[in-house]
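Here the structure is laid out as structure tokens; the discussion comes afterwards.
Yeah, one chain of the complex is gone here, protein chain that is, but the others are all in their spots.
What follows is chain A.
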Amino acid sequence: MTAIPLGVPRRLVEFTIDGKEARVPEGSTVLDACRAAGKDIPTLCHGDTLTPKNACRVCVVEVEGSRTLVPACSRKAEPGMTVHTDTERARHSRKVVLELLASSVDLSTTPQVAGWIKEYEAKPDRFGPEAARLNEAPKIDNDLYVRDYDKCILCYKCVDACGDQWQNTFAISVAGRGFDARIAVEHDAPLTDSACVYCGNCIEVCPTGALSFKSEFDMRAAGTWDESQQTETTTVCAYCGVGCNLTLHVQDNEIVKVTSPHDNPVTHGNLCIKGRFGYQHVQNRG
């Protein structure tokens, strides 16, 4: 029998979303409530296994009585609050945020973003051809994964996953300031000179594909990456007794990527270097 932790019973908070009553357990965020009510609010920096950082501001909603818009991902639902998710004001900010990101960052591998750009009628080109972009070359300094910071929206998820929220390795941080801020290891050194333990938990949480398996990066470069041809098989890691779940992404009978289910109650999508990258023996056909 599987024991399902129920936790302490929580009070329900009652408030209003778009004119309708909503009831969510105390401690839930506005985003949780919106999703429960079937409302689609775009998110980029929000991670299901991480504390909300509310850095991207694409999930902003209007809360009555608040001078500014509030991020749905981190604002806790409060009794009696009145939330409007789809006002002109909220949609305007979402549109501009999408324009600002798409005009400065390569969002070509960010899931869903093309749909939102269309939905919000965002026009990233209107800042002109001279608009500053990140212009980062991919950092390929090891055999396991690639850091392509031209695709980085600075959501802080990799930093949080590497730091005190999951891995406690603290190999990366945001360095620099403002538009020049970048994710970097100490002294902006190659990964191989850093504290990185290659657990790949940063890749697991990266929302834009800025961090990717070397195998995925190479296949994309060669034009052979095709997710429609891939199967996903969830299995148990064979290395040790913890029993982490692995999801093997297979294309043409080759493992091309390994992820881990985020709803696993023990590991929450985290793995170590062996589970994440140690699959070559499986396909060693001698």
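Operating definition for what follows: a residue touches a chain if its C-beta (ideal position, glycine included) is under 8 Å from a C-beta of that chain, and two chains touch if they have at least 3 such contacts; residues count from 1.
As a working rule, contacts and distances are computed from a predicted model.
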Chain left out of the displayed complex - its UniProt protein name, from "Ferredoxin", "NADH dehydrogenase subunit F", "Two-component system, OmpR family, response regulator TctD" or "ABC transporter permease subunit": "NADH dehydrogenase subunit F"
Of A:Ala55, A:Val83, A:Cys202 or A:Met219, the residue in touch with the unshown chain: A:Ala55
Of A:Arg10, A:Arg23, A:Arg89 or A:Lys118, the residue in touch with the unshown chain: A:Arg89
Candidates A:Lys20, A:His187 or A:His281 - the one touching the absent chain: A:His187
Hidden-chain contact residue, picked from the options A:Thr169, A:Gln230, A:Thr247 or A:Asn264: A:Thr169
Touching the absent chain when the full complex is considered, from A:Gly38, A:Gly65 or A:Gly178: A:Gly178
Residue among A:Glu21, A:Glu130 or A:Asp263 touching the omitted chain: A:Glu130
Positions on chain A where the hidden chain makes contact: 54-58, 60, 68-69, 71, 74, 89, 92-93, 95-97, 100-101, 103-104, 126-128, 130-132, 153-154, 156, 163, 168-181, 184-189, 193-195
